[in-house]
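Omission of a single protein chain aside, the complex is shown with its protein chains in their original locations.
So that you can tell them apart, the chains are marked A and B in the order they are listed, and the count of residues begins at 1 in each.
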Amino acid sequence: MPIEYVAKRALQLLLIVFVAVTINFLIPRLIPGDPVESALQTKMAMTGNVNVDVQAVAAAYRAKFGLDKPLWLQYVNYWGSLLNRDLGVSLVDFPQPVVEKIQSAVPWTLALLSVSTVISFFLGSILGALIAWPRAPRVLHVLVPPFMLLSSVPFFLLGIVLLFTFSVIVPWFPPGGGFDPVSILRLDVPTVLDLLYHAILPSLALVLGSIGFWGLGMRAMMVSVLGEDHITFAESKGLPPERVFLWYGMRNALLPQVTSLAIALGSILSGAVLVEVIFNYPGLGGILFLAIAGKDYFVIQGIVLMLILALALSLFVVDLIYPLIDPRIRYHP
Amino acid sequence: MSPDREVLRVEDLRVEYVTPDGPIKAVEGVSFSLQAGQRMGLIGESGSGKTTLGTAIVRLLRPPARITSGRIVLDGHEFLQVGERELRQLRMREVALIPQAAMNSLNPVMRIGDQIADGIIAHAQSAKIPRRDVAERVARALWQVGLQSYLASRYPHQLSGGQRQRAAMAIATALQPKIIVADEPTSALDVVVQRQVMQTLGRLQQGLHAAVLLIGHDMGLVAQFADTIGVLYAGRLVEQGPVEDLLDAPRHPYTRLLIDSLPTLDAKKALRGIPGLPPSLLNLPPGCPFAPRCPYAFDRCRVETPALQPVTTLQKAACHLYPAHTSLPPLPERADIPEVVAPAADAEVAV
Partner (left out) sequence: MSVATPTAVTGRRPFGTAGLRGILRSPRMSGSLVAGIAMVALVVMLSLFGPRFVNARLAAVGSVRPSQPPSAQYLLGTDSQGRDMLTIMVLGTPQTLRIGLIAGVVGLAVGLVLGLTSGFFGGAVDAVIRVLADSLLTVPSLAIMVVIAASVGHMTVELMGLTVAALAWMHPTRTIRSQVLSIRERSYVSVARANGESEPGILFREIMPNLVPYIAASFVGAVSGAILAAVGLEAIGLGPNDVHTLGTTIYWAERFSAVLRGQWWWWGPPIVVISFIFVGLFLLSAGLDRIANPKLRQRT
């Protein structure tokens, strides 16, 4: 793999992170209104403590967190604390560090997202490719309308329907959560099964929500690839049709499909976060929901940052996979 | 020359494109035959049906094109009747297609050697080729077209235009077919490379003693290669004959005008084209399709379609001037050339 390619992609990664962190830093400071004060006010309201002078406490907080220093100095400090893995502390669960809160949530989101995406991408792509192939059984075409329907409905709405159907109407699956609340998490078979059991509905929501998109996209790519001259030439060699489908058709249609995976990752991530909210899944989505309700500002910022980093990294990984499947990038002429 | 056996016979082939506006008759009753080792050229302008004909002969037409009637006999096999399996077996072993614009015809994600090999492997059982011989055959296929064996591990985008075209030839002829259909193999290349590729094709043909059907629009190029030439106009074969006879004394007005339009290095003269435009294949006027543009046209031409008939022992032409004449009269004055009608709106289809 050409080293310039990796370097260029790594540089892009850093650029995105830089832009995103800067935006993350600037937005709250540009919008009028003070998040710290409103968070405190919410907290006061929740605990019923109305005698405290909110302004004074807020001023103390601001001084402590350096929010009263000039903007550029805050920016430098911000980067400093980021590199120190310090994302501030939670205003709601004071003084729990934000990093701690997020750390426990990340593996859940990661697992849910990666497994669901892999399943729906491959299943959807294969089905979509088969639908486009004239030699495949035509019965597959009945999948097209449901694919279209599913891809236009947002994941989390699907999640609600699934939760209701399979948890309330027919109690086959647990009503949310990532694990059985009374169990102790160990690395053993019953725990793993329990985790899977809880993960099925949320990941089904993600899979069903995105499989239509992959299927229809792949179908469109395959239709266009199958119309190309190299398919005709391959057929003129008398190759068996399966070989033409796989190696001359799908193999070429996979390239733009991977590109569209990269483009869609952002919205898949957003969708997964919302699905977690519906299912009370202990990932970043679950924590985000609570943070928003409590106006726990630094936690919100920390989660957002984490989401941006996660996406940027996934894009980087996909970019590295790409040369492995496209020799035109791997070997410059 | 000893009479070689016939390897390809096309009888009254008709191909049409089904469009919402009606059927477009791209090929209308073309018949000819090829002997083993014979080189035949098919000339026509864009829209004459030559590519459709070439694709139809190897049965690689895609919808909306379809063969409506006719017969193709490929080395004794009724090519239009054979089933799927036999069709695949006949392909590459008996008849090979060398495509236009190799860059589009080579699989961009497969190495050249693999593209040669998978054709060989697909026929390994029926052609009784043991697996271990495949690599050797790949090398031989490359050598046959003048490419070095290290190119087998390269990808198409790493080759030059001429190399790609020759690689496509290697892929197509790896199993030494008896018939090669070459559809404008040089149109995407510059002149120097064109010559190289044509020479390679020539050597290939000689080495394999294969019959070659060379399809093109470049009269000069085709004439240099072929022994026999067929001229296509509006999907019909309007003249056919040995190349020297055809060039010296064309019998069909279209051929005559076509040859006249070629610039020469000997005499300086004004560039002449053929006035008018090719007819719409959707709404062909009755009678001879060339009549609207023909300087010799008379009343019968606009009513009755001429059939391809022998004019001399070896030359055939589809023109009402024969058999009354034995050769083309001198060209009438330019003023006699009739007004040309603009073509009716056509569906966009490349024939």
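By definition in this document, a residue touches a chain if its C-beta (ideal position, glycine included) is under 8 Å from a C-beta of that chain, and two chains touch if they have at least 3 such contacts.
These numbers were taken from a predicted model, which means no experiment stands behind them.
S.K.: Which one touches the absent chain: A:Ile3, A:Leu83 or A:Val168?
M.R.: A:Val168
S.K.: List the chain A residues touching the unshown chain?
M.R.: Looking at chain A, the ones touching the missing chain are residues 15-16, 19-20, 23-24, 27-28, 31-33, 35, 38, 148-149, 151-154, 156-157, 160-161, 163-164, 167-169, 175-176, 223, 227, 263, 266-267, 269-271, 273-274, 277-278, 285, 288-289, 292-293, 295, 297, 300-301, 303-304, 307-308, 311-312, 315.
Basically, only the chains that are shown with their structure count from here on.
S.K.: Provide the residue numbers of chain A that touch chain B in the complex, in ascending order.
M.R.: Answer in residue numbers: 227-230, 232-240, 243, 247-248, 251-252, 255, 325-328, 331, 333.
S.K.: Per the contact definition, I'd like the list of chain B residues that touch chain A in the complex.
M.R.: For chain B paired with chain A, touching residues are 55, 58, 60, 62, 87-93, 96-97, 99-101, 104-110, 118-119, 122-123, 155, 157-158, 168, 171-172.
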